[in-house]
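Sharing a structure with you now.
With one protein chain removed, the remaining protein chains of the complex are shown where they sit.
We just call them A, B and C in the order they show up, numbering each chain from 1.
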């Protein structure tokens, strides 16, 4: 069980995310078709596809550089709404991780808080608005609570994944306030948000890799 | 039973044709869709729709003028392949009827022979080529035989209608050599030709009106 | 099929009214639904007249304007207009230098044209006819009567129209148009059927996993029904048939157009064009000019017509000459 996230651990987390998302990408596309444009699956597949390149390009062993490279790779993808948000998240992680070679549970939570803050500079979406924020915000809160409660990174990620999943499922009955689904009004209800779902997959993959 | 075709009889024949064809136009469209472009029904409906106008416009009682007016009206319709052929047929009838106020069986047969000859200046299609000629040619021959055999116009038209119908039905297994169906080769077999069918409807309507 | 229409009997008159309203700067309606240039050509120049069924928009009337058609005579849906309106158009169009009458090889169009030419001769009109018949699916060049006129009429209007604007004589305009006509070829492929807008009925059927090469432009089926192929495979089959027909060889210059017939996206046509350009390049044939667009449609039929013509410097210059019509404008720069 991983107790702190160093370069190798982060690589493992990223690869787990890549595998899980590519595995489930058709489902993500179907969720996005419900109220959006049906491309979240192909976009996430493309986004995850650049992670391995970023890993290969980044200086072996340098955790902040890895996070920066992944952030820029995600920004560089033709990523619709997803690319800017995910890229910004990882750039936020990278800034917070600057100068550190490994992150314990507290530093890891702090990094995600910084990532979330960066994302919140890009979007006004709040939990309840039926976006990826419905998964991201509770996941980051879970990381913080776990760290404050003295849990290790693995347990923290497990809690975060559970929180993200609950958040994603809860979007089912929400009415979208952001993104392409916004224009549907009431009709956006009835299916979970694609972006929240993919965010929960990322945390679940992280948790599994850290376990 | 009509024994010679004067102005009033011709008007009756034409109106009967109009009614019958408009009644069956959807079927004609379906036949044309099999190997053509599906518009023979709407085209025949449009063609027949101008007959009443031509009757109204032509000098009351003047048979050749009536035939000329109908011929020109048919030519004036946006008639695809049908308009030029039918218009030419009636112009041929008109020329042959020139100076006559009524046509007995012999004159009627002669008129149709003239009409057929005019049509044959527009198309090289022969019976067997899966076109309206498969109905028209035997119908004209039947008119001629009936007249030569001393039958009246009504019986002559009845024979002509039967011959046209047989000719139209026989097109089912033919391969089209003219018109839009030509490019289908073997695949044009299996359904009767639309134009031959509408030609047989015209003769049947004439026969019923003359009976 | 779902379409935005009103009374099916008024399709053509309504569409022409709307067309004239949308493009009032370029075209207008005259006489009995003739589509004429908003600003007529200068006197003394050869005029271009054409006729054909409607339902193929923008063809044919979309190309009325400077440098292309002077008067177009639109018929009913898929049905050529009768001779009287065409004759009227020819008389109106003549600016003293005669009229080139462009006819597509379809049974009804040709019969109308023959009657028109007879009447024109009787009336002493100065008109010459040119017949397009470039559909390679119909048969070899030696059997022109079997080859339908497909999208090739559109670039032919452009070539003839440009020659006419230059002030060439009727014989000269006819000659250059015939040169182009002799060197062009088209082949169509369909993926999904078209419906007749008056009847609402589909004109043909295609199984979900099949396509048809050699399709006509009114739903008349072709003879090349086969399993659905990739864009590259389809492109290769089709361009090779065209190159063989026009006997293109290394060093030749081509104009290649892809004409979408309805529901096929430009995205797909670009992908097909890419392969066409590659095949030509491999053979040392240069695609000097190209285009992907909807020039002549078949209602909502998914598919396209691939067109290729061998070009020389004269033809290229005429293709590049200015034109100003609602659906093809060339700046001439």
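Operating definition for what follows: a residue touches a chain if its C-beta (ideal position, glycine included) is under 8 Å from a C-beta of that chain, and two chains touch if they have at least 3 such contacts.
Computed from a predicted model, the values in this text were never measured in an experiment.
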The omitted chain touches A, C
Touching residue (missing chain; options C:138, C:155, C:197 or C:222): C:197
Full-complex contact with the absent chain, from A:35, A:66 or A:209: A:35
Touching residues of subunit A against the unshown chain: what are they? 26, 29-30, 33, 35-39, 41-43, 46, 72, 74-85, 87-88, 122-123, 178-185, 187
For subunit C, which residues touch the unseen chain? 2-6, 11, 14-19, 21-25, 54-55, 57-58, 62, 66, 191-192, 197, 208, 211, 228, 230-232, 234, 256, 258, 262-275, 277, 287, 289-294, 297, 299-300, 302, 304, 322, 324, 327, 329-333
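We take it that only the chains that are shown with their structure count from here on.
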What is the shape of the graph in which nodes denote protein chains and edges denote touching chain pairs (line, ring, star, complete, other)? other
Judged by C-alpha centres, the chain sitting nearest the middle of the protein is C
Using CA atom averages as chain centres, what separation in Å is found between subunit A and subunit C? 54
If you average the Cα atoms of subunit B and of subunit C to get two centres, how far apart are those centres in Å? 32
How many angstrom between the C-alpha centroids of subunit B and subunit A? 75
Among the residues of subunit C, which ones contact at least 2 other chains? none
What are the residues of subunit A that contact at least two other chains? none
